[in-house]
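In what follows, a structure is listed as structure tokens, so that the remarks can point back to it.
In this view, the complex is presented without one of its protein chains, the others remaining in place.
Now for subunit A:
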Amino acid sequence: MVLEKYKNLLKNYLQSKDETALYRADQFSKQSLQQEISPDEIVQIHIDAMQDLYPDLPEDMRLSLHFLLETMISYGIAHHEFRALREKQLELKYEIEVAANMQNTLLNTVIPDVEELDIGAVSVAAQQMNGDYYHFIQDHRNVGVAVADVIGKGIPAALCMSMIKYALDTYPDNLSSPKTILKLLNRVVERNVEPGMFITMFYGFYNDEDHSFHYASAGHEPGLFYDASSDSFEKMETKGIVLGVEENTSYQQYSKILSVGDMIILFTDGVTECRRGDQFIQTEEILDIIKQYIHMSAQEIVDHVYRYFERLQDFDLRDDFTLIILRRNS
């Protein structure tokens, strides 16, 4: 079938020496690709066609065609490899999609429903898999909140996140002590990640009884404290090295007392490293945006701030973006 077609096209061209006939050869090559015919097979078809068309082909010419066929063999193999790789790539793409869905399920966290706190959270991945992570823990009327950012992106980062989540679940008795939690997690991470990988993490625990918020940070972007009585923001400065670098390290713990209306604002560096063209966004700008929506619920505030940043970067996030607000209601 293919041979007949090729023979006709070749014959047509040799007789007419016409451009259109050449163009048909181009089309023929496209169809051959679709039918998975490799380059060496085309040469074989050419040889057969020539022998049919010119039974008296000079011996040298005939041999030279066989010679050409031999030189095409590696190209044929390369062609097959290319096809196999393309299939493999599709398979991988599908697997990543599955992994991303699985990550969403594994890392799923529910915003605690406690009377005293109004909580809002948004976390958006720049690529398919999110390297940012946040997790809420509800312990009666108390609330634990973890925000983490794995250095690096994509699958390795995502795998790391699951480790953090399951390690957190292992220490139910220490959840009210942020500095202990970070110390324990640091050991887990240090033992289990390759050198050069690390995690920044903030962990805080709100105690419903005395309205205190205890927190500690492992090299994470400092959060902000909003003091409602003076309508002002204050950086929650912390000390502490990222998780996974030093085997034995301890963390300092800090605390704030939340009055009604006060807010704790936590984020990842996808927020502070946001750029408008060549310029970095200033912290003041972030505060201005939050202030603009401060009369709304915590979830509405984070949603609005996210939308603002998305517009700022022309809807093309460079880094994963996470923002969390906890506000004392009553």
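What we mean here is this: a contact is a pair of C-beta atoms (placed from the backbone, for glycine too) under 8 Å apart; a residue touches a chain by one contact, two chains touch by 3 or more; residues count from 1.
We take it that contacts and distances are computed from a predicted model.
Missing chain, UniProt name from the options "Fimbrial assembly protein", "Mannosyltransferase related to Gpi18", "Anti-sigma factor antagonist" or "ABC transporter permease subunit": "Anti-sigma factor antagonist".
The residue from A:40, A:118 or A:149 that touches the chain not shown here is A:149. Of the listed positions A:55, A:172 or A:196, the one in contact with the omitted chain in the full complex is A:196.
Checked against the hidden chain, the listed residues A:245, A:265, A:305 or A:326 yield one contact partner: A:245. If you put the missing chain back, the residues of subunit A touching it would be 149, 151-153, 195-198, 200, 218-222, 239-242, 245-246, 269, 273, 278-280, 319.
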